[in-house]
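Shown here: the complex without one of its protein chains, the others still in place.
Going in written order, the chains are labelled A and B, and every chain counts its residues from 1.
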Amino acid sequence: MEYVRNTWYPVAFSSDITHSLTRRTVVEQHLALYRTRANEVVALEDLCPHRLLPLSMGRLLDDAVQCGYHGMTFDRSGKCIRIPGQQVVPPSARVKAFPVVENLGLVWVWPGDPARADKTKVFDLPQYHDPGWTTTHGDALHIRASYLSICDNLIDPSHVSFVHLSTIGSSASEDVPVKTEQRGNTVLAWRWILDAPPVPVVAKLGRFKGNVDRWHYYYLHAPSVAVIDFGSSEPGAIGPDGDRSRGMQLFSCHFITPVDGHNTVDHWMHMRNFAPGDRAMSESIKAEFRVAFSEDKTILEAIQHEEDRHGVNRRKVKLALDASAVRLHRVIEQLIAEETRPLPTNIHST
Amino acid sequence: MEYVRNTWYPVAFSSDITHSLTRRTVVEQHLALYRTRANEVVALEDLCPHRLLPLSMGRLLDDAVQCGYHGMTFDRSGKCIRIPGQQVVPPSARVKAFPVVENLGLVWVWPGDPARADKTKVFDLPQYHDPGWTTTHGDALHIRASYLSICDNLIDPSHVSFVHLSTIGSSASEDVPVKTEQRGNTVLAWRWILDAPPVPVVAKLGRFKGNVDRWHYYYLHAPSVAVIDFGSSEPGAIGPDGDRSRGMQLFSCHFITPVDGHNTVDHWMHMRNFAPGDRAMSESIKAEFRVAFSEDKTILEAIQHEEDRHGVNRRKVKLALDASAVRLHRVIEQLIAEETRPLPTNIHST
Partner (left out) sequence: MEYVRNTWYPVAFSSDITHSLTRRTVVEQHLALYRTRANEVVALEDLCPHRLLPLSMGRLLDDAVQCGYHGMTFDRSGKCIRIPGQQVVPPSARVKAFPVVENLGLVWVWPGDPARADKTKVFDLPQYHDPGWTTTHGDALHIRASYLSICDNLIDPSHVSFVHLSTIGSSASEDVPVKTEQRGNTVLAWRWILDAPPVPVVAKLGRFKGNVDRWHYYYLHAPSVAVIDFGSSEPGAIGPDGDRSRGMQLFSCHFITPVDGHNTVDHWMHMRNFAPGDRAMSESIKAEFRVAFSEDKTILEAIQHEEDRHGVNRRKVKLALDASAVRLHRVIEQLIAEETRPLPTNIHST
């Protein structure tokens, strides 16, 4: 499978990477991850160049990694600094080191050209740093499906009315059309459902007595970061052009790690502007989302199974609701094409 | 694998298909099966044409099927009658519906040309409708082997002496030759073992004090319905040309569903002309058969494993006892050839 490579991909929750060796995989690249004594995260190619044992099966000697088979030892830059039983270390004895940055409680790795990795460009959400907002980290959910199929799901408000009836959906929205647009490499799909009963998750909170206006704004930052802004207000209180932060606003965030063509990890979390610091509320919302995302997982894995069975040539019916997924695929294809395009001739060369 | 397609295949016990969605597979075709409120069985292609989710993972809305992902809804003819969020339903939005008929407590599906499906031609056994006979439905036994190898087994009286010594076989029959003939698309193999001890299953019934004459008539109705008529009488009481219904007669019936090249379901049942309505007897015979068929399953799965390992080119030794299997394969090949042959030019066209 082809991937965008010159980008920051989330690969782990920061809290899962400590001063011990841990394997993670992104775009088919196995990584040996660890935290140095100075608390920085290192990501090395997870393969000893001698006999191909994963380095993550070895041990840390201070901030260096020793292979578990014959003791070849690599520093955090991937350079071999010791080969037991011989004095000379050949220059080929090294492993790749990948640029790493942390943000939003996640470890991000850049699998592409290291010279282009700019740590200031890692994905951010201002609300994460706003004391009025509360963030709750969820799970690293493994889904046996392509990340593209998962991103289609995350830019698709329509399925909520059918897949998530018991949690975050409602049949009142079945026929409300979805609008879609593109802003740079971000695809946005949204709709408002006006003056309708709140969805089960919000109804349970008990703030609204009757109907609500509710919104879904699905932002997919290509290739694979999804933020779904959904919320509710008293009917007419905000409206489609108003300031949504005046209502109950909840971000469902999905930091998607493409593992390989058939495996993906969804590092999910949520942020909200109500009930700040209320841990029971955090756990309650997390439990609801855990149910909803397992509903998606079931469907996405079944679809992957059928796609493998029928092959890419099976003709599918395209629906109006696919507009945002079509845009997203186009953005990702352009990003991949740009990376593989030959560089322009240097016009200053004469 | 190639299959006969213009035929009625058993796909489920009638009692297993209710007003809820159930997946079954025949000749590599997944089916979403359900019973309408008027009690008719519907068989749709189990694949939503939009995103390829199996329809059997959706829900029934009265007699229509709603996909579990985006709510596309299909009526019992396979026509799409609703696409949430859009008014126009493109004509390509449909799934195949397969002809269905019920008989013998089974649901039968016709995977071939629907125009040729004649419900009156579904397989029948008159004894099933005869009040003097008692039918006991068995299991839907999954066997990880090709249906051809299973049908070979079901047209083969010889193996009984070696595989089923503890249940329905006896070493007295080891060297009794088998006769075989073909009647249309039915292959028949049979033998009588005269004046020998009853097999364990019959001996347990206690009706005979000493030796018996016993018979096996194996009928294989191509491609995949097997009825084994076996029974016993006092020595000389009936004889090879007599009316076998005067003895203790038992039909072991196998309604074989070819799933794919490596998987088969055997819907088995038995019918008998003795101990009418005696449920303890029914359960006792069923338990014996369950043991016997699991003995076959073990052998057939081991053979499939070796065939996969050695490939089709591994030369096998042909024995006299293979005569009926050779005939059966020839019948099936002819049926397949007839289906794929180009239609004759219409002689009335001038």
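The definition used in the following text is that a residue touches a chain if its C-beta (ideal position, glycine included) is under 8 Å from a C-beta of that chain, and two chains touch if they have at least 3 such contacts.
This is a predicted model, so every value here is computed, not measured.
Engineer: Give the residue, chosen from B:L60, B:A140 or B:I299, that touches the chain omitted from the document.
Structural biologist: In the complete complex, the chain left out is touched by residue B:I299.
Engineer: In the full complex, which bits of chain A touch the chain not displayed? Write them out.
Structural biologist: Considering the whole complex, chain A reaches the absent chain at 47, 49-54, 57, 66-72, 83-86, 90, 92-93.
Engineer: Quickly run down the residues of chain B that touch the omitted chain.
Structural biologist: 158-159, 161-163, 174-178, 298-299, 302-303, 306-307, 310, 314-321
Here is the rule we use: only the chains that are shown with their structure count from here on.
Engineer: I'd like to verify one number: the distance from the centre of chain A to the centre of chain B, where each centre is the average of its C-alpha atoms, in whole angstrom.
Structural biologist: Inter-chain centre distance comes to 49 Å.
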